[in-house]
Structures are given as structure tokens and as C-alpha cells.
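Note that one protein chain of the assembly has been removed; the remaining protein chains are unaltered in position.
By letter and in written order, the chains are A and B; residue numbering begins at 1 in each of them.
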Amino acid sequence: MSEASGLGSSREVPRPAGPAPGTSRTDSPGVDDRGWTAAVRRRLDGRLPLEEVLPTRQPAFVGSWVYVFGVVTIAALVWVLVSGCVLAFMGSAWWHTSSLGHFFNSIHFWSVQMFFIFMVLHLWGQYWGAGWRDGRAKTWMVGVVLFLISIVTAFTGYLIQQNFDSQWIALNAKDAVNSTGLGGIFNVLNFGQMYGIHVMLFPIALTLLVVLHIVQVRSRGVVRPIGDPYVPDSGESVSTGGPR
Amino acid sequence: MSARRPGIDKADYYRGIRMTPYDLIKEIAIATVGILVVVLILSAVLSSPDVPSATIQAWAKADPVDFVTTAASELSGQSTTAQYGPPYTSGSGSTQSIGPIEPEVWAGVHIPVDAPLDFVLQPLSQATVGDQTLASALNTFNDASAGQQAKWLNAYTNALGSATLVDNEVSVPSGSYGPVPILMSRLLSLARSGGLDALLLTSDHFYQTDYTKPLLFMNDGGYFVGLAQAQDLTGSQWGMMNETGRYPGQAWLWLYTLWYQIPPFNTASNGDLLVVVVMTILSLGLLLVPFIPGVRDIPRWIPVHKLIWREHYRSMTK
Partner (left out) sequence: MNGPAPYLHWGFILISLPNLILIAVMVLLFVVALIAPFPHNRAKHRDDDDE
């Protein structure tokens, strides 16, 4: 078995009532395995032991350039967030009047382009490899939600540039938003509202979903190639059937 | 021992698969530095777009006749904004529906805009200090009956069709317009000084971050749309995907904007709502690909995967 042993073991081993002198309760495995905390720890350790979060081996079939698109997307997002933090700290007018500010805006602009380029390439790669197989449908779905949320995040970003582009995009988008009935609570002409949504609310949602997406991938591992399916060992009771 | 589901028990899932050494952190580090280098080069060489905002002041200076025409249409309640409908006004000039489904109307007015008051009369009333002519013109207009106001405005609007610029003032053939020409002339001066941009934004209070009123007002005129057309940003030009200047735009919106170029969306008055519905359905479809027979089988039928995993398939046959 590849998962870590020790922490999170559910074996009931008879132990003295309290910790031995000079040790703490956590030094005695098996004693404190009841309660919510222990249950969460067991679940986490079962699904995501450290060896899987930070693996040093991978299946040989992952040796293809198609597999780098995901991590490059995340790398681009890192620079989107860093440059975004600088722009937020310095205020929304800074980049119009400072050439350093404009440079950081350019970093933000091109990181966003890179982010979308590699996210879409990652989507293409996952589609043609049918990455949703074997119980990974939720990973695909979280990925699509990430794609859609990224689009809305970028949209609000364009709205808060405070230049001609913002004005134009806002005035055109308003009709589509209004047609859904959401125009009264999502006013694209309201800079203050769009700013808060873009700088805080959506990046938080995006980051949380990216973490979830990564956890999903790491806990299940990369899906097997099409045509080389997972075949459960008929002798083991733990296996519950063929690939999903 | 708790049961492990396939997919979580990786030793079992990868049975028969050769494992190779792999440095995850190094891969992340290379990707992060690599992208930074690319982004820094692009930023240094190409910079980023920043076409300055249009202002009501610029508009009033560049095209006074268009400005005054728009202002008159606001005062008479005939402008696009005045007739828009929810969320700005009652009415239904711009509301969209599909058959009996009209979410826009159901949502109601939540961003109230009173075009004659907000865009013309209110700013003017704040500019009467020291201007007795304006003050009495405003009184004359406000005291007149709705019917009389409409008569003046209709006559003036028609006359604007043959308006000219005389000494930088908008001049129309003589007629019976009441106080309207004075109101328009003062509004034009206010706009040219930059005062109207400010008053439309801060008419209620000191701090303001909501640009709804100045933006809607500007959008009712021809000047602003003309600026966009010159930059190929209008909807019929695939505008949603495009950026000012020679920069890439939002290429990921290609499918969203594509619908606006083809029938029936390109001519339908409820085109926006139709496109929203279509794109919502397609987005749901993308979300549910793993469950859609056919769509989820295409990767098997068109074997791009044979390229991705060619080494693996080769080793399988050995």
C-alpha cells in the first residue's frame, strides 16, 4: 500500500489510560482516534497522504508535454495574483499616471492572456484524453466551473480599468446582463461594485476552487490512458468494480 | 480497515504501470519562472492598452450638435435610456423577452434613472448661481404644463435636424421653443467646462464610485458609439473579442460573440437574451461532458490520445 502508515490508523490498541510521564497524548497512536478531528485526519490521510500531495514518482505515461499545461496555467495565475496585488495596493488610478504602474498593468494583462491560453490548452488536453474517466467526473466539472468563473473574473477586470475600453465594455454588457433580470443587482456601470467583485470576491472563489481542483487530481492520480483500463483484482474485497 | 474506492487506492489503480521518478516542485518552479520571463518580455516590448476614457466634456466640445440633440431627447423622455425599461425606468423600450419569459421586467426597477431630471434639470438647477437667465428659464420650463413642454421640445428636436454651429453655439432656425434653447445652451457650457461629468457623478453626495448616470447619458449620443466603431469594437464587428489598438482581446469569448454575427441573433430585438440562453445551455453541456453519450466518446473515436500516450501503447505491445 502506498499510503502512509502511523497517523490516522484506526486500529484499536489497548493503551494505558493517560500518556506516560514525559510524553503527550499525541505520542500514543491509537488512543485519540475518536471524535471529529480524528475522523477528518483519517479521511485526509486516506485520500491525501503527503506522498500523494508531493509525489516523487509518476506513471510513465505522464511523460508528455500535454501534461504541463495545467501547471503552467497555475504558474500564470500566480503572476496574475501577484501583479493584481500590486495594482490593488497602489490604487486604481496608479497605472494611468505612472510608467511603473503601467508596467505592472502590462504584467497583469499578459499573465491573464497566458492564463487563458494555457487553461484552454489544458482543457483541450483533458478532453482528448477523456480525463473524466475512472471517477474523475467531478474533477472535470470543477475545472469547467473554474473556466467559467475565470471568464467572469476577467470580465470584471476589464470593467475596472477606468479607460475607454471599460466604458465601452460596460455599456454593451449591460444589455445582456439586464436581459437576464440580474442588472439590478449586478450593475456593470457601477465601478465600486465591479472593483470589489474583481479584486476580492472572485479571486477568493477562484483560488479556493483551484486548490480543490489540485486536491482532486492529486488524491485520485492521473487517469490511465484510454485503452489501458483499470482492471480490479478479483480477489480483493476492497475493489468495487471497473473503471467509472 | 476502511474500504478504499478505486482511484483513491493508487497502488491498485496503477497496477501494471511503470512508475518513473518525478520532481513536482522543480516542475512548478520551472513553470513559474518560465511564465514570468515570457510575461516580462511581452510587457517590456508590447506594454498594454490604455485608451483614455471619453468624457462628456470631450463630447460636448467635439460634437456640440450631437450633444444638444441627445440632451433634448433626454429632456423629452425620448432617449434610449429614458425609454429603456427595467432596471432603470418603467416602460419597455429596451427590455428583452422570449415569449412570456421576461426576467428583465420581472426583476423591476432597481437602478432608478429619471432622464429629464437626472441628465438635464437637476444639473442645471445646480448651475443657476449667479445666472438669472438660466434660473428664470428653468422656472418657465418647470411651471409649464407637460403638454406645453412637449410642444417646445418636439419643435426644437425637429429644428435640430438643420442645426448649425454659430460662434460655437448650436443654432437652429427660429421657432417656438420656449426656454428650451437657453436650457440647452447652458447645459452645453456646463458640459464643455467639465462640470456636467462631475455633477452627473456626484450630484447626491461627495464620494461616489457609481458611474451609471454619466455612462448612460454618453451612450445615448452618437459620439461615443462613433469612437467605438473607429476601433472595431461594436457588436457586429465581433467586438466582444476585440481590444483597443493592436492588442489581443478576449479570445475566449469567441463563441459568445459568434452568435451575434448570425441570424436570428444579429437582428432579433431580444438577441442578448437569446445568446445568454444558448451560452448557458452550452456551458452546462461543457460541464456535463462526462455524462453526455457521444460527446464523451469522441476522444475514443478520434484518437488524438494515441499521440499523447504513444510511448505507453508501444510498451504495451512489447
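The criterion applied here is as follows: a contact is a pair of C-beta atoms (placed from the backbone, for glycine too) under 8 Å apart; a residue touches a chain by one contact, two chains touch by 3 or more.
Since we're looking at a predicted model, the values are computed, not measured.
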* Asked: Which of A:46, A:84 or A:125 sits in contact with the chain that's absent?
  -> A:125
* Asked: Thinking of the whole complex, not just what is shown, which of B:51, B:153 or B:188 touches the missing chain?
  -> B:51
* Asked: Which residue among B:93, B:194 or B:248 touches the omitted chain?
  -> B:248
* **Residues of subunit A in contact with the chain not shown** => 60, 63-66, 68-69, 113, 117, 120-121, 124-125
* To do: Can you list, in ascending order, the subunit B residues touching the missing chain?
  => 18-21, 46-47, 49, 51, 230-232, 237-238, 241-249, 251, 261-262, 304, 307-308, 311
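Methods note: only the chains that are shown with their structure count from here on.
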* Structure fact -> subunit A and subunit B have mean C-alpha positions lying a whole-number Å distance apart equal to 30
* To do: Mind listing the subunit A positions that touch subunit B in their complex?
  => 1-2, 10, 42, 46-47, 52, 54-64, 66, 68, 71-72, 74-76, 78-79, 95-96, 102-103, 105-111, 113-114, 116, 120, 125, 127-130, 132-137, 140-141, 144-145, 147-148, 151, 154-155, 158, 161-168, 170-172, 175-176, 178-185, 187, 189-193, 195, 219-221, 224-228, 230-233, 236-241, 243-244
* Asked: For subunit B, which residues are in contact with subunit A within the complex?
  -> 1-15, 17-25, 27-28, 31-32, 34-36, 38-40, 42-44, 46-54, 86-87, 94-96, 103-104, 106-111, 209-212, 215-216, 218-219, 224, 227-228, 233, 235, 239-240, 243-244, 247-248, 250-253, 270, 272-273, 275-276, 283, 286-291, 296, 299-300, 302-305, 308-309, 311-313, 315-316
